[in-house]
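So that we are looking at the same thing, I have put the structure below in structure tokens.
For this depiction, one protein chain was excluded, whereas all remaining protein chains were kept in their positions.
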Amino acid sequence: MTFPFDRADPESAVAEMAARCSNWGRWGEHDVRGTLNHLDEAKRREAAALVRRGAVFSLAQRFDVDGPQRGWRRRTNPVHTMLDTGTDAAAGKQGFPHGIGGADDVVSMPLQCSTQWDGLGHIFDHAKAWNGRPAEEVVTAAGDHVTGIETVADGFTGRAVLLDAGRALGTGGELPDGYAITAQELTEIAERQGSPVGRGDIALVRTGQLARARRDGWGTYAGGPAPGLSFTTAEWLHGTEIAAVATDTWGVEVRPNEFDDAFQPLHQVAIPHIGLFLGEMWDLDALAADCAEDGQHAFLLTAAPIPITGAVGAPVNPIAVK
Amino acid sequence: MTFPFDRADPESAVAEMAARCSNWGRWGEHDVRGTLNHLDEAKRREAAALVRRGAVFSLAQRFDVDGPQRGWRRRTNPVHTMLDTGTDAAAGKQGFPHGIGGADDVVSMPLQCSTQWDGLGHIFDHAKAWNGRPAEEVVTAAGDHVTGIETVADGFTGRAVLLDAGRALGTGGELPDGYAITAQELTEIAERQGSPVGRGDIALVRTGQLARARRDGWGTYAGGPAPGLSFTTAEWLHGTEIAAVATDTWGVEVRPNEFDDAFQPLHQVAIPHIGLFLGEMWDLDALAADCAEDGQHAFLLTAAPIPITGAVGAPVNPIAVK
Amino acid sequence: MTFPFDRADPESAVAEMAARCSNWGRWGEHDVRGTLNHLDEAKRREAAALVRRGAVFSLAQRFDVDGPQRGWRRRTNPVHTMLDTGTDAAAGKQGFPHGIGGADDVVSMPLQCSTQWDGLGHIFDHAKAWNGRPAEEVVTAAGDHVTGIETVADGFTGRAVLLDAGRALGTGGELPDGYAITAQELTEIAERQGSPVGRGDIALVRTGQLARARRDGWGTYAGGPAPGLSFTTAEWLHGTEIAAVATDTWGVEVRPNEFDDAFQPLHQVAIPHIGLFLGEMWDLDALAADCAEDGQHAFLLTAAPIPITGAVGAPVNPIAVK
Partner (left out) sequence: MTFPFDRADPESAVAEMAARCSNWGRWGEHDVRGTLNHLDEAKRREAAALVRRGAVFSLAQRFDVDGPQRGWRRRTNPVHTMLDTGTDAAAGKQGFPHGIGGADDVVSMPLQCSTQWDGLGHIFDHAKAWNGRPAEEVVTAAGDHVTGIETVADGFTGRAVLLDAGRALGTGGELPDGYAITAQELTEIAERQGSPVGRGDIALVRTGQLARARRDGWGTYAGGPAPGLSFTTAEWLHGTEIAAVATDTWGVEVRPNEFDDAFQPLHQVAIPHIGLFLGEMWDLDALAADCAEDGQHAFLLTAAPIPITGAVGAPVNPIAVK
């Protein structure tokens, strides 16, 4: 399929796609849940019923200073420091009674430094946030007053489907950087796996890039070239009525983006217009290996963000149960 | 029941209880999972089967600067700041192409400032950590090298039982500060509710203190007087073979502690000797109201800590599904 | 003297005072130094010549978690944590060769949590920053692009005069909270001390409130009632052509402010209109005792802010030499 947009004009492409995919007003003017509205109790019952073996998978990367961040837009890796230590306890330096000792710690980190959900206040299109709200009414220096991640603290439990694009389309389970996954490919993968993706599902798209970074070093994992969703998948993201989508890459969409000079145009449609939650830097490798082995690509997922008040993104330790 | 220990001698009481409840070596010398070893795939299947309605509850408090911390041992409330804002986007100050704008943020917080799990490196008894390891071999200023929370990132999904001590034993659903809940009371509550607590279960004990703090202000919620587990429940915590226990209070156990001069003696038995994970500052109120209404006190719980490498505690957004 | 403004109309009072005191354009449209333009090499020579004994005084409070902040506008006290410790070195846990060991540390703090300078980007009047610039052109979420504190890193060395209002006007060296110090009082104190205040000088006004807080506890030192400069001193601050002014209080000006419903109206004139640098939470007590003893109230001051790029305020350890 040829790319149906003028690569020199991302602004028009975004506008056209936004018009096709907009969910503004669909759930009322006060809505803060976006596509999580697709995920209902019936879907959660369906998800729980997928648990057969009781096998469990954490889909989070480790959060530490050896992570992928390189300072782009002041995103650093987490800094974890101790307030009390075992060495102090052993040296008798803590002043507690009856032999008790303790260790305590602190973290300082960008909320999007590692495995995370983008909140609906994370991206704007021409200064419009989700549901058409003016960006300045939503996110000030005091945080996101409307769609802060705490408003969807309970939203990410349901049926998830792993779409292993790395295995289906790549070499050695990995897609090359710059590979733009299309809607047709996503549909075919789901069909071939026997796990259709539909309303209220959470789609997990594995590209294999994290496996490569794990093997070869982070390099430019945080922000550089990557396989990912084509801009053209916006209609699939909208039309399938999925509740959320997550990938094993820094930014969900293919990098470089498919326009001459662009920055994350799919985000610009997906978050403010579709109201879709994007998960980034998920570790799908162990889960994918298991799915390849047992052929079951649908499972129960609980991916609960830490509800930091007013956050436009949030760390998460997603748990899949099969 | 009279308190079976000399209130002037917590050190001996801890030693005696530790001897009775020790799990050291039970799962091999290299074990890092402690009582999570009780929670197996069968238990997770059982848990998933408890999902009837698909109703979902987040058991996390909000993480923000208006939290309960008052600086004790340098524990502050989270500070959330923005790296980019909607007002900046609206003012055209971001320099992105084709009308895309963004917001980004950072948090700095003690890992035990709000809803959290204590890791196994959090507490020592006479400089011994879980499984008998020397504290100084486990937690240095570089973090917990052995039992860091990342080692149990996938550990907290299973069957949980709400033991609503506030409703069962209190007034208006709340126990007074200083109320020491006994093992017998816990057993009776479980029986009355028709939800026995056994091997591999996660026990959630609601005292009602958080409801009171929500109504009356934080006061000394972080570290002051509180209802909670009696020191004497150590044997129940050990004997039931539960995987973990969490409460709606700052410190799980009753405060003031039941000795003349003591600091968290139940922690000193539970964490290093039993290898038990303690959850603190959970918000059990909405879940408890639902359980009171439908009479179902057992449910699927996923309480996945953010896997900060080497952390001795970790923020969590626990999700219950009924 | 009666207060010459309508206490019900701070907005008009600010406008009138701003018109009288404006320095906009005085040093060209690109100016970022404001009243530091008054402080020249001759003044620094004069200041150095004041050094007679070589006695030195640090005018900084200690920066730690036991400071005055109570969370107002997310201002917390500094959190200082260790990356490496002596206990770790002693326990042989650091992995360095030939017996070397080390300790290292981190701080997380609001830039205005303790002894500090307000930068020129700290306060706006009707969205106008210093020199008439639009606030949104000056300070975004990426910091102060124009008047960041780094632009005046070398600016605060000169002759300073201690105006000990606490001793001159108070009881036991302390003024009561709510005491509004007038321009006439400042002039009289300077005269009585024999240390006139004029062009390029840095005025240090001691109220005694810090001494009280040190004795009685912080209470509402950070933001509550305090002695301080009357709104009416704006003309004195402007007319004397001082380079900067600092006090031993949280906010320089008297609190409650002298209007029915107001917030720091003197700031609103002094920073954006006069271009004046305000120092807050300085510890003037030891210096003041010395000045009371030797009668010398003028001295060399070096008060160099940490040049954090884009900061609108900055911690400082001011050093007086007599």
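Details
Letters A, B and C mark the chains as written, and numbering starts fresh at 1 in each.
What we mean here is this: a residue touches a chain if its C-beta (ideal position, glycine included) is under 8 Å from a C-beta of that chain, and two chains touch if they have at least 3 such contacts.
Computed from a predicted model, the values in this text were never measured in an experiment.
Across A:Asp31, A:Glu46 or A:Asp88, the residue that sits in touch with the chain not pictured is A:Asp88. Touch with the chain omitted from the figure is made, among B:Val14, B:Ala141, B:Ile189 or B:Val252, by B:Ala141. Note on the undisplayed chain: of the listed residues B:Ala55, B:Ala91, B:Ala168 or B:Val252, the one touching it is B:Ala91. Within the entire complex, the positions of subunit C that touch the omitted partner chain are 10-11, 14, 40-45, 48-49, 51-58, 60-64, 66, 73-75, 78, 80-87, 89-91, 96-112, 121-127, 129, 134-144, 150, 153-154, 157, 259, 261-265, 267-268, 300, 302, 304-313, 315-319, 321. Counting over the whole complex, subunit A has residues 65-66, 71, 74, 76-77, 79-85, 87-88, 91, 93, 108, 136, 140-142 touching the chain that is not drawn. In the full complex, subunit B contacts the hidden chain through residues 74, 79, 81-83, 85, 87-88, 90-91, 93, 106, 108, 141-142.
Quick note on the criterion: only the chains that are shown with their structure count from here on.
At the interface between subunit A and subunit C, two copies of one sequence, more than half of the residue numbers in use appear on both sides, so the contact is built from largely the same positions.
Rounded to a multiple of 5, the C-alpha superposition of subunit B onto subunit C involves a rotation of 180 degrees.
Averaging C-alpha coordinates per chain places the centre of subunit A 27 Å away from that of subunit B.
For this pair, subunit A with subunit C, the centres built from the Cα atoms lie 45 Å apart. Contacts with at least two other chains are made by residues 66, 74, 80-85, 87, 91, 108, 136, 140-142 of subunit B.
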